[in-house]
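Quick one: the structure is below, and I'll ask about it shortly.
Note that this complex is displayed minus one protein chain, with the remaining chains in position.
Moving on, here comes chain A:
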Amino acid sequence: MAGEVKTKLSKNLLRMKFMQRGLDSQTKKLLEEEEKKIISEEHWYLDLPDLKEKESFIIEERSFMPCEDLLYGRMSFKGFNPEIEKLMIQMNSRCKEEEVEVDDKMEADVSDEEMARRYETLVGTIGKKFLRKRDQCVLQDEDEDGNSNTRPSKKAKKKFLKPQD
């Protein structure tokens, strides 16, 4: 008969991953803290008082550009180089209005209203694509009704007809 003497497992064995799965969170924490203690005792550290880092009020800036708000170096006058003239306007307005972003308004080929109209119908047509077949049939009826009120709707919604005996 095996005695009640439990073989003591070594600490290292207990520290292994497969042993830790069974542990509760509390014992895990205890183990971690113990490990930390061991590590911190081995770490070397300076036994000096903490020196306060002086906040220096001097910032070193080696370029002239921000100091004097200089312009962009490439310039063109009287339409010599139209691309550079466009750039000049862009760059110089960027300097002055840094917070407000200048939106490039591209000249629209299609006006906003037309876009809105097209989009409305677009939603409808694409929506139809995803309808189930039966609903599509109903939609067709509705459209036909809408177009020609005089024509009586002959097609009723097709239901499953039970085969008669």
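Everything that follows uses one rule, which is that a contact is a pair of C-beta atoms (placed from the backbone, for glycine too) under 8 Å apart; a residue touches a chain by one contact, two chains touch by 3 or more; residues count from 1.
Keep this in mind: contacts and distances are computed from a predicted model.
Set against the options "Exosome complex component RRP40", "Spermatogenesis-defective protein 39 homolog", "Proteasome subunit beta" or "PIGU protein", the UniProt name belonging to the omitted chain is "Exosome complex component RRP40". Touching the missing chain, out of A:Phe18, A:Trp44, A:Phe57 or A:Phe77, is residue A:Phe77. Contacts to the hidden chain, counted on chain A, fall at residues 62-65, 68-81, 84, 87, 90-91.
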